[in-house]
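Removed from the display is one protein chain of the complex; every other protein chain stays in position.
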Amino acid sequence: MIFRENGQYAATYAKDMRIFRLREDRVAVAVLLVVAFVVVPLVANDYWLSSIFTLFLIFSLAALGLNLLTGYCGQLSLGHAAFMAVGAYAAFNFAVRLETPVLFNFIGAGLVTAAAGFVFALPSLRIKGFYLAVTTLSAQFFIEWLFVSFSWFSAGSMMGAIDTPPMRILGWAVETPRDKYLLTLGVVTVLALLAKNLTRGEIGRSWMAIRDLDVAAEIMGVRLFPYKLLAFAVSSFYAGVAGALYAFCYLGSVEVTAFELALSFRLLGMVIIGGLGTIMGSFLGAGFIVLLPIFISITVAAFATRGLTDFLSNLELIVFGGLIIFFLIVEPYGLARLWHTTKEKLRLWPFPY
Amino acid sequence: MVDEFWFAMEVLISGLLQGFMYSLVAIGFVLIIKSSGVFNFAQGSMCLFAALGFVSFWEAGLNFWVALGLALVMMIVLAVVIERVVLRPLVARPPLILFMATIGLAFLLEGLAQALWGTQPHGLELGIPDSPLEGLPVDISQFELFAAAISLLLVLALVIFFHRTRVGRALRAVSDDHEAAMSVGISLQMMWGITWAIAGGVALVAGIMWGTRLGVQYSLTLIVLKALAVLILGGFNSITGAVVAGLIIGGSEKLVEVYLNIIFGIGGVESFFAYALAMFVLLFRPYGLFGDEIIDRV
Partner (left out) sequence: MIRALHMRLLYSLALLPSALLLALAGSAVAVDVQDDEQFVPILIYRTGPFAAGGSGIMGGFEDYMSLLNERDGGLDGVKLVWEECETAYNTDRGIECYERLKNKGKYGAPVMHPLSTGITYALIERATRDKIPIVSLGYGRTDATDGTVFPYIFPLITNYWSQSTAKIRYIASREGGEDKLKGLKIVNLHLKHPYGIETIPILDVMAEKFGFEVTHLPVPWPGIDQKSLWLLIKRIKPDWVINRNWGVSCTVPLREAARIGFSREKILGVWWCGSEEDVVPAGKAAIGYISTNFHGVGRDFPVIQDILEHVYGKMMGNISSTRVGSVYYNRGIIFGIVTMEAMRLAHTKYGNRPIGGQEMQWALENLDITESRIEEIGATGLISPLKTSWRDHEGGGKVLIQQWNGTKWVRISDWIEPYADLVRDMIKKSAAKYAKDKGITPRTKPEEGI
């Protein structure tokens, strides 16, 4: 019995409806936030901040967006990398053409992407499941094609590449890896809380009803079309903001290939492995897909000896693919479920049940 | 004017022949979806694996047919292993989970193929001349006719297999209703193993046909991209659909690419045209041209 949850009574509705109803959860979240906002920036070096944590947060946000669509509303998308590109290019255009404030650019990027997502969502009422997934590939290829074909989107760059201007928020120049990490963390925290709330309310419940069985949901009075469109729009909004962060806080100069099809598949992988229909799963999944190959690569690099390197590079792929299959077999509902089970176990420990 | 007409014909015919090449890949997907409901993203990697294995056996000095047989045996073994290690533990899981597992499988197979046989591209010549047939107003490559013939033969063989053999009938029973099939004593595992083995064989053929074009190298895995559009246009569970859709996409995308370029100077639309077309058709027929309609019941 590591911790107990009994004895915590909610005396008012407001208390009962809090995001984190249990004291333990509140403490855990508070500790996590303190660690993320204070301890990590103080302790971590550039390597961890800029190439691990920032990347992890950005992909978590993109995965979170996709999870709202796939995990909560049950609609598949293989075009989310392209939606990230829309966000990045939109934020760039706001920044260079209109010179608007940074945070406004990010929100604007999200809104523009939401509009793009809305358009590509229109077939979703007729087309379902994997059929829909494959049609969203048209978004992926069309958007890539668009940005390479018309240099207007990159303000006249000959390669369709964008160079993000320096950022300044109310006198805070966002320059060092630490600044960029903190900015990313701030945006991700706010949006993650928003998402958590969204999924607990009417919208989230309607989405879940659609996911579980759309015909049944319709009979119960959930209007499918507006809710599906909304799911695509909100999900694209998240992807757009993530794309803008990816360009501004991580890459600096970007060409369209940074948002290629493979990234769309990686995002889907994050959502499935992390846990469909969980906010936390998006983070765990991003950790798995982004960080695991890096850890494998570091491990493998240690054994690199002459003549073996080719094999070891391929071993990375084999191990990564094998681990994906392994985790799906041991826990098909994702890493978030694993965490849930661990909590159950700890509650009863040391008794098995 | 006459020249213009023949040019348009040549574009169309080349596109149709190219369509057969797409169908070859799409058929592999259809087979697996039909029997086990799995959307097998690893089909492209299986093409790579099969073709790379075949070329390596052939280059090692084996007779062509021996190498082909060996590669086929290899794909059968692979199918059995996949069924045992990946599919059996995941039986009755949601389709999305199985789809993800095949993505993992794709990584694994790509790594394995390159670890076993290296990353250097291999040339592959089957000895069929890639030159135009003589005496025709349009140029039609002999090799492409050959490729088209192979895919038609393959489809014919599969149709006969599914409709005229015991195992084929059992496979159809499984795809219709696997619980009912099990209750009459059909072994699900056995049937899945067989379908994956057949899909492996189709991957070998597709890998070789595309390999003679591109060389046998990692990029073979990219052939699935266009095949996915063919797949949804034809419908997930129809082999005929895969062939018809391949022809439609092949023909129309060549015409569109060529004439957009000539008339408006816009190029490169081929990268998304197939998907846009499929999406448009799906708006009217949400399960593709030949796919089975899924009826939702509450």
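Just so it is clear, A and B label the chains in written order, and each chain counts residues from 1 on its own.
The rule we apply is simple: a contact is a pair of C-beta atoms (placed from the backbone, for glycine too) under 8 Å apart; a residue touches a chain by one contact, two chains touch by 3 or more.
This one's a predicted model, so the numbers in the text were calculated from it and none came from an experiment.
*Asks:* Can you say which of A:Y250, A:F265 or A:F283 touches the chain missing from this structure?
*Replies:* Missing-chain contact among the listed residues: A:Y250.
*Asks:* Tell me which residue among B:D139, B:D177 or B:E293 touches the hidden chain in the full complex.
*Replies:* B:D139
*Asks:* Out of A:D25, A:E218 or A:E331, which is the one that touches the chain we can't see?
*Replies:* Only one of A:D25, A:E218 or A:E331 touches the chain omitted from view, namely A:E331.
*Asks:* Would you write out the residues of chain A that touch the absent chain, in ascending order?
*Replies:* Residues touching the hidden chain, for chain A, are 46-47, 50-52, 55, 96, 144-145, 148-149, 155-166, 175, 250-258, 262, 290, 292-304, 306, 309-310, 313-314, 316-317, 326-327, 330-331, 338, 341-342, 345, 352-353.
*Asks:* Which positions on chain B touch the chain that was left off?
*Replies:* Looking at chain B, the ones touching the missing chain are residues 7, 10-11, 14-15, 18, 110-111, 114, 119-125, 130-132, 139, 141, 210, 213-219, 222-223, 225-226, 253-254, 257-258, 261-262, 267-271.
The working rule: only the chains that are shown with their structure count from here on.
*Asks:* Could you put a whole-Å number on the gap between the CA centroids of chain A and chain B?
*Replies:* Between these chains, centre-to-centre, one finds 32 Å.
*Asks:* What part of chain B is in contact with chain A in the complex they form?
*Replies:* Touching chain A: residues 39, 85-86, 89-90, 93-97, 99-101, 103-112, 114-115, 118-119, 225, 228-229, 231-232, 236, 266, 268-269, 271-272, 275-276, 278-279, 282-283, 286-288, 294, 296-298 of chain B.
*Asks:* Within the complex, which stretch of chain A touches chain B?
*Replies:* Touch residues, chain A against chain B: 70, 76, 123, 126-131, 134-135, 137-138, 141-142, 144-145, 148-149, 213-216, 219, 261, 265, 268-269, 272-273, 276, 310-311, 314-325, 328-329, 332.
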